[in-house]
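One structure is given below, encoded as structure tokens.
FYI, not all chains are in this one, though none of them got moved.
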């Protein structure tokens, strides 16, 4: 059984990774989507337990709410593997627990540090947040603030910070509103690529020269890479979704077989810029 | 000025101050946008009397009563209850001070049972404060036997026929056993039998020293039950007289301000050939084997007691409730009446019995209410409505029926009951039907307009329209019909020709 | 708010004598039918595809308990919203209330082990679980009262009043900790979200709460004036008013009760999730309304019963578990779920009409 936090672009790729890996090991998988609802995810896990699945893979909606799921699985003696997001109770996963993830903190940090470098550590910037009820959004925004607090980037100033709920159209409208408000940022930092692209569309519509403004996103989606190729998007962050999915399945199968495995598998984020984008074209 | 609550306590203590009048209304004024509903009117109610209110549709009767019952607050004027000045802020004040009202437009809670409707807010409770349904049931049956009403207290009110709902309203009002009982056209949906019974109830209450305010448009009732009569015209108070010292014509003159023939003599016209022919029509559980013909120019009256099934028969003929058996043919051609649209396509029109439920579009204005039916086939080009022409014609129609309103854009909900009825009639007359079915057509309509409507119907008949008229008003049925079909418990018990028909014969057939 | 089309062939006076047979019966049959279907499908499945373990759908302790557990919270809300709908209103704000109240309750239920506890400075950690619970209920009732006040005093449609609350309160939930989830709650609090064991049968406490709430409200609606007024107002406000009912006051009560129950639902959710999330409860309002309507409550007002809502809620639970049981793909689940919601109502209504006709 697999429970995914939601079905956004990135996690869809991860899910694909799970499916392919499972198919390879001809291990049937049952995938559920929790629509970013913690208690729904908990229910799904309990349903899996009731259905006596071989192992459970969880892409946690919220890494601070994984304890009950871990407990439920442990009590039922079913292996549980957390994927993509590092659970807070990582040290309490027990013998039949593991995680294959990357530390959400890195993504926002990598993105912002690169942008800071590109703009020479100073200038007005605009921040586009994802859905504020969503942990990733809050975390990534926090990273942005932390980076800007560092000496290297002190010169940067956030003139406004608004949410566009991960939505490209909302992002486009928000950006247009900013343009209308007369903001002239040196950089726009978005919590994900969808919004970054929305912002780019708006700026182009307003006739801005994309050379003059740095735009960053996260996820390195196909569209994002294409936009980067066109020279509009400057920074994005890649996370090996497919790889994580596959890794999770392997770990799950191993645990189910009762084999002993390393319970902590970290898969780092990787910065993507026009320079190295070629390496990622095929990956997502 | 005493507060309603003190007054309530006084009343409950039983210490009734011996003032001559139960109720005195002085110089009350009420305006609605564009309408002065009440223009400094007076009204006094004696204990132990029945006081009738008369007036044309829109004269302000219901408005005055709604003020008395605490539903509207007057713009100005004073109000004495048992000699005490008092101001009722809401219906609850009125109820607690012994004023109960039967509303002209039925005000019941459809999905709730008859018992629940009657005892709402006064449900008997056991010592844990929980409602004792058995007790409530018992009280209802008790009440019904006293008023000799035959309705199952457990059925939902929405499943009752209009007349039965009317009876429930009456029972509810009586159950308050209040000192002042207001009846706003309680008999508009009742037949003679229930009316007689209602009068017996009223006399009993009168004997207990209660005061009854009785609004009606039926003259004969007036002389039978009323002690005093107050007449209103266009929101103005005209006069109060002992009913004994008045004649019909005097009252009408006071109401209308001019003389009019209060009963229109039916035109005798040549009867054509059969237009509508009904054979063994049945609807499970409601009526059975109904067969009759209606000819061009003929007015077929349908008489019967309440709940005899007259309305249901009409509904079935018009395709509202498809029949379970039997045939309906128009001009010899059999037609499957499954939808009103089909009936209309075949030149039928049907004025329903329940104005509020199935007649008015309360939120829409008079214009819309008048034109909706005719739009089916006339006044429309390429889907667009010929508004100008339509407005003119509806306006003329409204003028002929003397609808009392500022203009055709007034929401119909603001019209008085009778005026709403007039609008509905003009809706169907506009469609120029060849078969016209009228269910209680003059329900709540004043004498003047009633004569007007009778004239129109009779002229339609002259022009070859076949008319079916359901009416609970004997004089109307007898006066207008060429033939009368009598229904008893869903079965045709006989036909009477205009020549032979009379009250007694009808009653015999109607109640076996 | 919803005028359903009048049934063709239904008499204007309505020629139907309504039998006193409880309307739940038909919806109960729908529920059983549904369970049967899953049972059979599972049976076929197990015979066709080899690597699926053959087991019964309902005869499974864990599943029985999760079926109800996963909808217990929705159910508690549904019980409240049923009363609102009976008055002819609707409550869209319950989902957001769950989010906000859960945050507040959780923030008062944190353990001192949490170095980033919201009220650490104030030393409000390891508090007696009564405090977050009472706070949650009170806050819920308060928010509900706001709904009631808006509707009673300003006479704006409940839909818009509660829609506004839905947006604002969700905003409050996010603002409360600026989006940060509240975690590491004290187990004296999370205890309420757990199950206890009765002869090897896991009984979740939220389910117990749900059942108790349902029973109390059922009695209140059927045997008290509060109930009668609720029905009367929904059936015909005008008539209710002339019968001396103070509509405004009563509506405030009803919405406050609904709010209180949303608060309770929120506390249960937080206890179960062992954390508070600003995103909690998104869409619960629609599930709750669906449960009520499936259970026979009419959005036109004046009609509805808690017993029906209870069954309606269980139906939703059965659907969710049924999907996992049959291993229905995530994408088909939503598609089918929508169909099932509609089907349940259609079947129920169809049966009821049939019964009327034949009576």
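Think of it as A, B and C in the order they're written, each chain with its own count starting at 1.
Following the convention adopted for this analysis, a contact is a pair of C-beta atoms (placed from the backbone, for glycine too) under 8 Å apart; a residue touches a chain by one contact, two chains touch by 3 or more.
All values derive from a computational prediction rather than experimental measurement.
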Full complex expressed as chain labels with copy numbers, beyond the one copy shown: A x1, B x1, C x2
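Keep this in mind: only the chains that are shown with their structure count from here on.
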Touch-based graph of the chains, sorted into line, ring, star, complete or other: line
Whole-Å gap separating chain B and chain C, where each centre is the average of the chain's CA atoms: 44
Chain B partner contacts - residues on chain C that touch it in the complex: 8-18, 20, 219, 223-225, 227-229, 231-232, 235-236, 238-246, 298, 302-303
Interface residues, chain C side, partner chain A - complex: 51-53, 55, 60, 62-63, 66, 69-70, 73, 99, 170, 173-174, 178-181, 183-184, 190, 193, 269, 272-275, 277-280, 282-283, 320-321, 324-325, 327, 329-330, 333
Complex interface listing, chain B residues touching chain C: 69, 71, 90-92, 95-96, 101, 103, 107-112, 116-117, 120-121, 123, 125, 129-131, 154-156, 158-162, 283, 285-286, 311-312, 315, 320-322, 338-339, 352-354, 357-358
